[in-house]
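Here the complex is missing one protein chain, while the rest keep their positions.
We call the chains A, B and C, going by the order they appear; numbering starts again at 1 in every chain.
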Amino acid sequence: MSFEQILQALPDYVSDLHGKGKVASYIPALARVPAQKFGVSLHTLDGRVHCVGDSEERFSIQSISKVFTLSLAMNMLGEELWRRVGREPSGNRFNSLVQLEYEQGIPRNPFINAGAIVLCDILLSHLHDPKQALLDYLRVLTGNPEIGFDEEVARSEHETGFINRSLANFLKGNANLHNEVEAVLDLYFHQCALALSCSELARATLHLANGGHSPSLNESLLTASQVKRINALMLTCGLYDAVGEFAYRVGLPAKSGVGGGIVAVLPGEYAVAVWSPELDPSGNSLAGGAALEYLTLMTGRSVF
Amino acid sequence: MSFEQILQALPDYVSDLHGKGKVASYIPALARVPAQKFGVSLHTLDGRVHCVGDSEERFSIQSISKVFTLSLAMNMLGEELWRRVGREPSGNRFNSLVQLEYEQGIPRNPFINAGAIVLCDILLSHLHDPKQALLDYLRVLTGNPEIGFDEEVARSEHETGFINRSLANFLKGNANLHNEVEAVLDLYFHQCALALSCSELARATLHLANGGHSPSLNESLLTASQVKRINALMLTCGLYDAVGEFAYRVGLPAKSGVGGGIVAVLPGEYAVAVWSPELDPSGNSLAGGAALEYLTLMTGRSVF
Amino acid sequence: MSFEQILQALPDYVSDLHGKGKVASYIPALARVPAQKFGVSLHTLDGRVHCVGDSEERFSIQSISKVFTLSLAMNMLGEELWRRVGREPSGNRFNSLVQLEYEQGIPRNPFINAGAIVLCDILLSHLHDPKQALLDYLRVLTGNPEIGFDEEVARSEHETGFINRSLANFLKGNANLHNEVEAVLDLYFHQCALALSCSELARATLHLANGGHSPSLNESLLTASQVKRINALMLTCGLYDAVGEFAYRVGLPAKSGVGGGIVAVLPGEYAVAVWSPELDPSGNSLAGGAALEYLTLMTGRSVF
Partner (left out) sequence: MSFEQILQALPDYVSDLHGKGKVASYIPALARVPAQKFGVSLHTLDGRVHCVGDSEERFSIQSISKVFTLSLAMNMLGEELWRRVGREPSGNRFNSLVQLEYEQGIPRNPFINAGAIVLCDILLSHLHDPKQALLDYLRVLTGNPEIGFDEEVARSEHETGFINRSLANFLKGNANLHNEVEAVLDLYFHQCALALSCSELARATLHLANGGHSPSLNESLLTASQVKRINALMLTCGLYDAVGEFAYRVGLPAKSGVGGGIVAVLPGEYAVAVWSPELDPSGNSLAGGAALEYLTLMTGRSVF
């Protein structure tokens, strides 16, 4: 089957999953997203773009944003980054304080919340205006100067983010946060509130399928080694505590967010983004995971 | 030996311990307390008062204050209190997030930091001006209208209290904090900053040796059942993670603080307070513990 | 109320608890003990003996036996004992491997299973025939040469004791077991299978209320310091994870077993043993705990 055929078949393929997951409800702006939204966008390295459903509608990318802050932080800090955050799967829930306490304030990897908070701290230390820098980076990556933060989401995260505030203070108490807790959290909550469409997400991650070189910009954004690091982290840590299951079912480096989005790349071939707000018990998009599984099954191509 | 003889012998008995512990140094106001300070005050139920050394000098009572907030909270909330905080020894460090995460936001007992923060939240919910009420309570207990907060200590605790702020936010994220985090912490940090002398502490806890009845006030402040609860909690949870060792060496219900103070009671006989700033690895006063051990050894009287 | 009156009132007082707990069912010999059994025996230091109910019927004392092996081990090893086992409450279930792993094979105290297994290892290293020595010790303490092991219980424990076998192997793997695992477990399972009546238990523990001196034998079995250690351990670690609650409700150093027995002492006054097979969720005798609470309430005497 061609990509076109596969994508056309997806809405029907996942339709019976509607109602079987739960839309994130911890903040109103997420809770009111219609459960039946579904979009996919696949960009190949040779320039083809395939879309289906609500692929042009923006949604809260939440933890998917960690891929972009990690890219920025790697560019700024290089290997020194790994003194402050680990690179191994956590084996625990994504916001676990237990792990952080046992490892004395060094988060296990950059994709658990504590790790992403440390990344935000690094951006704050190195950039004059990190929020603007993050926006600029995504505007370049997507080719769209209108990318912005959903300020309502950022405000809600701020108001309800007690566990993240607990993590940040714990990091601060263990000397692994150099800036003010609230300044770091402000960046973190804004990062989570980035709004992109599937189409924009796929375009923004295509260089991860291409050794760091962006076909649209005709420019190398990351080294091949940096891309290998990011892809390795996505495959081993990108799906909360369903990493192993996703590696088997889908077999692509990927990162999910509680807004219902997932991005994935097949190195040498394509980047794909899916969006469906209903989540499985691990916090990953239910229909999104099923769609990516169908894609790799029908193409017979994964990293394995 | 009489109490008088025992107390007179104490300064010499503990003198070789000086230099073997560490004065708390996490805030300047504690770090600059002279290490050689040593005071003891013992008040018997039949009205005798015995003092030695720096027994009239005020110091930061820190966690000893938890005994007083617990008394107030028990009076206000009764048995309902135990829905929000446990009554068992923790087996972990006094500020452990691990325990709190596994028990989903219910602190193990009122004497670990998380438990004391919940008590402060309860006082805030029930009292118009809890800081004033706490002061008033201690002024009555000590018979001294000048008892106050050491505002420098409170401010320093506020500035450096990231782990406590982490605990409070975690409690809030688990719905076990009803007021604003910073309001609760403000009360908590002030409570820790109460400054009392050994003499005042011994007088303020004498009713715990007397089934709740204060000899000086000729009034029942707590029921016999409440006193039993507090004494049981002190014996099983009052000395951080050296509870078992202290129960053996001293054998009295007691509560320590990182300011170097310890209060203890022998039910039916006396209340005693000691102060010596150097701490052992568990965070308890080194000379203070030795002094209480000597006291129970020489009198041949403990709860066992 | 006199002891006599209190004990006479007990069967009626606890009667409505029958059916509200669960008889231990992990081995047949315990599961078939009639749930309605209830006995109490109280021995005072001045020689009075009060009994009620099934106080002369033998039952499996299970973990209560740890008090006796601890006494023997303390006599043989002295302070060196504490290099191999801790003295602090565990804050976890009595057979937890988690605690043991974090503390690298040093059990938190002698009353959790891992700690008691280490004690058995010590007895094996120091005694020619530790099973016989343990029997002899109890025969002297009870004045009854017929005390023996319930071999059916010992055999069942052996057959079903996988978690204890796991603990013992973990201790061995951490170099805290010097003898063969199966030899240590054989002693441990036999110790748990000791069968005594309330009457025998109260007599066998009366010296713990008397600084180590046995009134019946007119002999000091332990030093005052050793007795203080045992009583402190019972109060802080003797009731599984209901230590704090028991200290409050009853207020006596005590040790329970899953056979439904509890022994307790009021230093200076008496030793008491109760038996009722139905257990509360913590594994302590439901009616036994209630009976001891009634006793200390009605006499108005506890350690607090």
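We take it that contacts are C-beta pairs under 8 Å (C-beta built on N, C-alpha and C of every residue); 3 or more make two chains touch, one makes a residue touch a chain.
Computed from a predicted model, the values in this text were never measured in an experiment.
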item: Neighbouring shown chains of the undisplayed chain, as defined at the top; value: A, C
item: Residue among A:Asn109, A:Ser156, A:Gln191 or A:Ser276 touching the omitted chain; value: A:Asn109
item: Touching the absent chain when the full complex is considered, from A:Asn113, A:Ser156 or A:Thr236; value: A:Thr236
item: For chain A, residues in touch with the removed chain; value: 86-92, 99, 108-109, 227-229, 231-233, 235-237, 241-245, 247-248, 251, 253, 267, 302-304
item: Contact footprint on chain C, counting only the chain that is left out; value: 96-98, 100-102, 162-163, 165-170, 172-173, 181
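As a working rule, only the chains that are shown with their structure count from here on.
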item: Neighbouring chains shared between chain A and chain B, ordered by label; value: none
item: Chain at maximum distance from chain C, centres defined as averaged CA atoms; value: A
item: Chain A and chain B: spacing of chain centres that average the CA atoms, whole Å; value: 47
item: Distance between chain centroids, defined by C-alpha means - chain B, chain C (Å); value: 32
item: Sites on chain B at which at least two other chains make contact; value: none
